[in-house]
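For reference, the structure discussed in these notes is given below.
Note that one protein chain is taken out, while the other chains of the complex remain in position.
For clarity, chains are labelled A and B in written order, and residue numbers in each chain start from 1.
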Amino acid sequence: MAILEVKALTVARGSRPLVSDLSFALAAGEVLHLRGSNGAGKTSLLEVLSGLRSPVDGTITPQPEGGQLHWLGHKNALNLALTPIENLEFWCGLNGRAADGLVPVLEQLGVAKVRHRACRTLSAGQKRRSALARLLLDQRPLWLLDEPLDGLDAQGLELFASLLKAHLDKGGAAIITSHQPLPAGVPGVRELRLS
Amino acid sequence: MWTWFHRLASPPTFYRLADRFAPWFGIAAAGLLAYGIVGGLFFAPADYQQSDAFRIIYIHVPAAALSLSIYMLMASAALVAVIWRIKLAECVLVSAAPIGASFTALALVTGMLWGKPMWGAYWVWDARLTSELILLFLYAGVIGLNQAIEDPRAAARACGLLALIGVINVPIVHYSVEWWNSLHQGSTILKMGKPAMNAEMARPLYAALLGSYFFMGYVLLRRTQNELLLRERNTAWVKERLESSNV
Partner (left out) sequence: MIQIFAAVLRRELRLAATAKTEWLMPLFFYVIVVTLFGLGATPNDPKLAEFAPAILWVGALLAALLTLERLFRADFEDGTLEQIFLGTQPVTLVVAAKLFAHWLLTGLPLALLAAPLSSALGFSSVAIPALVAGLALGTPVLTLIGGFASALTVGLPRAGVLLPLLVLPLVTPVVIFGAGAARVAQSGLDGAAPLYFLAAILVLGLTLLPWATAAALRNAFE
């Protein structure tokens, strides 16, 4: 069963066409690794797939809808003056979900100890881990991740691989942009190169 | 109806139609404006109260009427641009703003010039003059916003939202200024009464008014064409057109 089906998608930034006539389908348990040089349109494509931006042409089925996908932009969406817990509480509010079970998730990501410190004082990797915690708060079939490996150390990469694997095992799918190869041990990875 | 509308809104079709109509608008504008302004400034009889000073209405009244009409037109284009995201409406919207601002400025300047002999000062806080000034600020906001945002489509939509909020604001501004002005009646303000004009005075005025609308139509068509060419410069129809006209 396809989690996402894209037909004849054209994406532009301003009047500059980036991706034209792109079609693909993503089945449960699959990962699409978007590659391409800077400015090839990876982030723009991801934004269109999330529904943040509208495509010039083409269709996306099912239509992007809040609550059906997880989005992790290249920005962490953490307010630096607030703590990881406070940021996650706010995210729960935005998604109409009770703010419970936050500490176990942060523990899983190895940032439970710093949960009461302002994000400003955290390292880049700790911030990235706190942002990744959102993916575990709600079960959603599609993950759209923009450079999720940025700032993660070797341990973090391993952790990310195990989270992604668990997600795929549960019938999820993911589209990931990354300059570096995805960590070994993630099954079902396909590459899509944008030029 | 819808297919017709869509075909008209497609850039190449509009461009062709504009090319066909713009010259006629230009000719009509030139003729009517020439008759209106020459007739008004030289041949219409002088006013028995204001003598020759009244003649500025042949420029002032059309300019003031257009300043408001263009805002309405801009807001209608904005509605279409914001709801249906039609490219042509976006072009019309951003092309109309500078034209409207120019007419507003013209109305203000001519109003002030008329004010000097009538009120003894270039600027008095008259309700209409003040409303016109705020209208100029509203236009300035749209133009400034359009120039500040790099992506032309995002800029046009932002301007569209601003124009829509602005058009709701226009009657509120007008009413608030009237109310504010009524608090201090009895200053030196001469009421701009509208006694019935005789036909010799009125005919050139109507001609100038109509001519100004044609002029606006001409300028708007041409500006929109330019805007379309600029935005669609990467598309096939623009390239074809440029090749066929040997630029």
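In the analysis below, a contact is a pair of C-beta atoms (placed from the backbone, for glycine too) under 8 Å apart; a residue touches a chain by one contact, two chains touch by 3 or more.
Bear in mind that the values here come from a model prediction, so they are computed numbers and not experimental data.
Novice: Touch partners of the unshown chain, restricted to the chains that are shown, please.
Specialist: A, B
Novice: Specify the residue from the set A:Leu9, A:Leu45 or A:Leu78 that touches the hidden chain.
Specialist: A:Leu78
Novice: Decide which residue listed in A:Leu32, A:Leu45 or A:Cys92 touches the omitted chain of the complex.
Specialist: A:Cys92
Novice: Please output the residues of chain B touching the missing chain, sorted low to high.
Specialist: 82, 134, 137-138, 140-141, 144-145, 148-149, 151, 153-154, 157-158, 161-162, 164-166, 168-169, 172-173, 175-177, 179-180, 183
Novice: For chain A, which residues reach the chain that was dropped from this view?
Specialist: Residues of chain A in touch with the missing chain: 47, 50-54, 66-67, 69, 71, 73-82, 86, 89-96, 118, 134.
As a convention for this text, only the chains that are shown with their structure count from here on.
Novice: Can you list the chain A residues touching chain B in their complex?
Specialist: 13-15, 17
Novice: List the residues on chain B that touch chain A in their complex, please.
Specialist: By the definition above, chain B touches chain A via 150-153, 231, 233-234.
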